[in-house]
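Quick notes on the structure that follows.
And now, chain A:
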Amino acid sequence: MTLEALLVVAAALFAVGLYGAISQQSFVMLMMGLELMINGALLALIALWALSTGGNPQGQMLAIVFMTVMAIEMALGFALITNVYRVRRADITEKLRKLKG
Partner candidate 1 sequence: MGLSAVASRVATRAPVPVFPVAGLGARAAVDDLLVETRLRIVDTPAAANVLLLAGDVPSGLAAELARLHDGMSRPRTSLWWTLGASVRPAIRCPTEVRDPDPSILVDAVVDVHRRLLTGELASSYPQLPDEDAAPWRGIGPYGQGGTGMTGGVPYGRPMAEVAPDRDGLRLDQLTVRIGPFFARFPTGLVLELRLQGDVVQEAQLALPAGDVPMSGVATTPFGDALGVPVRVSVLEVERARSHLRSIASALVAHQLGSLAQRVLRLAGKVRPGDDHEIERLHRVLRRSQVLGWATTGVGHIAPERLEGTASGPILRASGVARDERADDPVYGGLGFEPIVHEGSDARARLAQRLAEARQALELAGRAGELDHDPESPLESPRGRLAAGDLPARRVLPLIPSLLEGMEWGDAVSTVVSLDLDTDEVLALHATDPKVSVP
Partner candidate 2 sequence: MAPGVAVVSVAVAMAIGVYAVAVIDGIAGRLVAGAGRRGVGVVLDPPRTVVLLLMQRRHRTERADAQGWALAPALLGGLAATGLAVVPVDRGTAVADPGTGFVVFATAIAFVMIAVFLHGWSPNSLFPLIGAYRYGAQALSLQIPFLLAMLATALPAESLAVMDIVEAQGDVWNVVRQPLGLPIYLMVGVGVGFWGPLNLPDGADLVGGTSAEDAGTDRLAWEVARAAMLFAIAAMGAAVFLGGWWGPLLPGPVWMALKTLCLLVVMVASRHLLARVRIEPFVVACWAVFIPLALVNIFVSGALLL
């Protein structure tokens, strides 16, 4: 378990997430892509914290911030999906021709 290996795995997760976020039509699937990207970033962060910074506690702190971002992304994402679905009956991105209400 070397730092390089960890970072490559993190890059793979990020790339798969990026693919999903760009290619998926469904809002929820798109959010899954975003989640995977944050997941990869989190892994890279902790890998650097554990193997390269000597366990500086602020690294873990940053990871907590990442997780907060993840939670916020989910909560607001679902709220927006619900709202868009309520107002426009749209569940895939193609149904949103304009972003103005």
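In this section, contacts are C-beta pairs under 8 Å (C-beta built on N, C-alpha and C of every residue); 3 or more make two chains touch, one makes a residue touch a chain; residues count from 1.
These made the cut because all candidates are chains of the complex that A comes from, given by their letters.
Please read these numbers as outputs of a predicted model, since none were measured by experiment.
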Candidate touching chain A in this complex, from 1 or 2: 1
List of chain A residues in touch with candidate 1 within their complex: 82, 85-86, 89, 92
